[in-house]
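Here the complex is missing a single protein chain, while all its other protein chains stay put.
For clarity, chains are labelled A and B in written order, and residue numbers in each chain start from 1.
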Amino acid sequence: MKISSNRKFTLQELAEKTGAVLEGDGAVEINGVAPIEQAGRGEISFVANKSYLKYIDTTEASALVLAPETACERRPVLRHENPYLTFARIIDLFHPEQLLLPAGIDKTAVVADDVEIAPTAAIGPLCHISRGARIGHNSQLVSSVFIGENVTLGDNCRLYPGVKIMDECKIGRNVILHPGVVIGSDGFGFAWSGTEHKKIQQIGWVEIEDDVEIGANTTVDRGALGPTRIGRGTKIDNLVQIAHNVEIGQNCIIVSQAGISGSTKVGHGVIIAGQAGLIGHLEIGDKAVIGAQAGVAKSVPPGKAVLGSPARDIMEEKRITTIQKRLPELLKRLKAVEDKLAED
Amino acid sequence: MKISSNRKFTLQELAEKTGAVLEGDGAVEINGVAPIEQAGRGEISFVANKSYLKYIDTTEASALVLAPETACERRPVLRHENPYLTFARIIDLFHPEQLLLPAGIDKTAVVADDVEIAPTAAIGPLCHISRGARIGHNSQLVSSVFIGENVTLGDNCRLYPGVKIMDECKIGRNVILHPGVVIGSDGFGFAWSGTEHKKIQQIGWVEIEDDVEIGANTTVDRGALGPTRIGRGTKIDNLVQIAHNVEIGQNCIIVSQAGISGSTKVGHGVIIAGQAGLIGHLEIGDKAVIGAQAGVAKSVPPGKAVLGSPARDIMEEKRITTIQKRLPELLKRLKAVEDKLAED
Partner (left out) sequence: MKISSNRKFTLQELAEKTGAVLEGDGAVEINGVAPIEQAGRGEISFVANKSYLKYIDTTEASALVLAPETACERRPVLRHENPYLTFARIIDLFHPEQLLLPAGIDKTAVVADDVEIAPTAAIGPLCHISRGARIGHNSQLVSSVFIGENVTLGDNCRLYPGVKIMDECKIGRNVILHPGVVIGSDGFGFAWSGTEHKKIQQIGWVEIEDDVEIGANTTVDRGALGPTRIGRGTKIDNLVQIAHNVEIGQNCIIVSQAGISGSTKVGHGVIIAGQAGLIGHLEIGDKAVIGAQAGVAKSVPPGKAVLGSPARDIMEEKRITTIQKRLPELLKRLKAVEDKLAED
């Protein structure tokens, strides 16, 4: 099966619409996009990752999007410094985003009396909107979405089935929440009384700025007292945990199954790779990079890359890992030295 | 934005109601709680973590809750050995817990004929209660909660949107289940037949005792034959996995993204930090502490703290981690020794 599109463009048109440089026959007609190893006639593909260079000679794609320096002799090419971005734009041309639902409120949705829902918004089947909530223009709640009391949701948001946004949370514009996302669950806060873990009421909230996307079944806890905050343009993958009072800057990338503990502050443009864990009350500087499975127990300065558990400077960690591999050899060498000294 | 309260207390009243010792002007009027770095006039805050001591002189809070030994000259103070606990009690005074829903069954809920629902219980919109279920007094099912057949749910429970409790599970009193929690999904059990993984039917159940709280999207599997059990007062964070036939004692703390494999027994008062993993069939003694990201492959005696993957005694692990950091230096020193011996 292929995802088909009923749109067509000449290569010349694609070059113009994406700002890429055409190399070869601009009249070639393109009717779809495909991965390079599966692309056929009439389709365009791309290479952005070295491991796919090997397909350039054998692909049956009618054209390719490539970086300026990538050799390709046998077919027309669109050249761009960022082939991945250019290809993303081409996908958008063939598959313009569609509204999932017609505007209006489905008759099976449960909506409190005093909510404000923009007339262009779509509230799908079996959604539940609590009192005081506000839903912005063109926002789409696909199915079985829960919106708590006094939640505000901006324009052009897309909330997939089973999303739950708890009371008092504030969501900006163009926010995408994938199925099962939970926003504003209680933070994990208890004080030991001597006989029981006394619950600290979590009376804060969550603020999610514009252009944020959050993956399936990810959880974002409300602040204990103030907000938990996710900055504009930050993208979060599936099954991530964001604890109470965490503050995340703009344009961060947080990969699947990572976890950030309470009150940690993450700067702008930070990358946190899969399954990494950060303890609480840290500061992670702008553009820092946290490696996969890293266990971060200390603040990380801006621009620094760390890896390992406990996390260290990435170059140091790699050096240590290399020597660890040699431990059996080093043990033998130490023994040899000891033996030699014993002989003397 | 701040979470406002319409209640007011004098500092004197707060001291009396929490058992704290007043230091300074008891007539000061307090109208809310706030984090120390954001608190303003009329608000009370606290310090329980050393890294917030720096705010004591600069905060605009009208009063602070502090430990007996923490210096504070410029404003009135409530002194208590456990400032965090005292502050939790003060939050409760300003924000008494409210019923989320009126008693009764929402008209969009689907309720089988032979269930027993206390008249004081609230069954919110789009919930589904299967036959034979019993729901206790004052329990609240906020929205889209699924209750399987013959489930019993005690008094004063709070089940947030999207909670699912599968057939035959037993939930005690005062249990809080956050959005998306799954209780009683099948355990992961298969026997290889030579050609396929034959499913072992999971005919057990889950028992959750009183005062347990479980975080968003956490999963607790039903036992294969008998129960999976979570003891009274235990608190579990988001995205945790509890496998079949696990038994967890009382007053444990299990932090986000930890996982406990099948049939492992965890004692009372155990702390399992974030992203830790325990293999199956272990025994974890009372008050043991499992560090973040630890990989526990052996039973842990009572009171012992472990860290690392594979997990070791925490002091040993820290010593090893320190030496690992020095491996490049040790390699050089070994080489120097070898060279010297070769010279001789």
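The definition used in the following text is that a contact is a pair of C-beta atoms (placed from the backbone, for glycine too) under 8 Å apart; a residue touches a chain by one contact, two chains touch by 3 or more.
Computed from a predicted structure; not experimentally measured.
Within the complete assembly, B:G226 is the residue of B:G226, B:P302 or B:P328 that touches the hidden chain. Residue A:P179 is the one among A:P179, A:G280 or A:P302 that touches the chain missing from this view. Among B:P35, B:G124, B:G154 or B:G180, only B:G180 touches the chain that is left out of the view.
Which of A:P76, A:G172 or A:G233 touches the hidden chain is settled by the complete complex: it is A:G233. Looking at A:L53, A:A67 or A:I253, the residue that reaches the missing chain in the full complex is A:I253. In the full complex, chain A makes contact with the omitted chain through residues 1-3, 33-35, 38, 49, 51, 82, 84-85, 87-89, 91-92, 95, 97, 106, 108, 124-126, 142-144, 160-162, 176, 178-180, 211, 213, 215-217, 233, 235, 237-239, 251, 253, 255-257, 274-275, 292-293, 309, 321, 324-325, 327-328, 330-331, 334, 337-338, 341, 344. Residues 108, 110, 126, 128, 144, 146, 162, 164, 166, 168, 180, 182, 185-186, 188, 190-193, 196-201, 203-205, 217, 219, 221, 224-227, 239, 241, 243, 245, 257, 259, 261, 275, 277, 279, 281, 293, 295, 297, 309-310, 312, 316, 319-320, 323-324, 326, 330, 333-334, 337, 340-341, 344 are the ones on chain B that touch the missing chain.
The definition used in the following text is that only the chains that are shown with their structure count from here on.
A straight line joining the Cα centres of chain A and chain B is 26 Å long.
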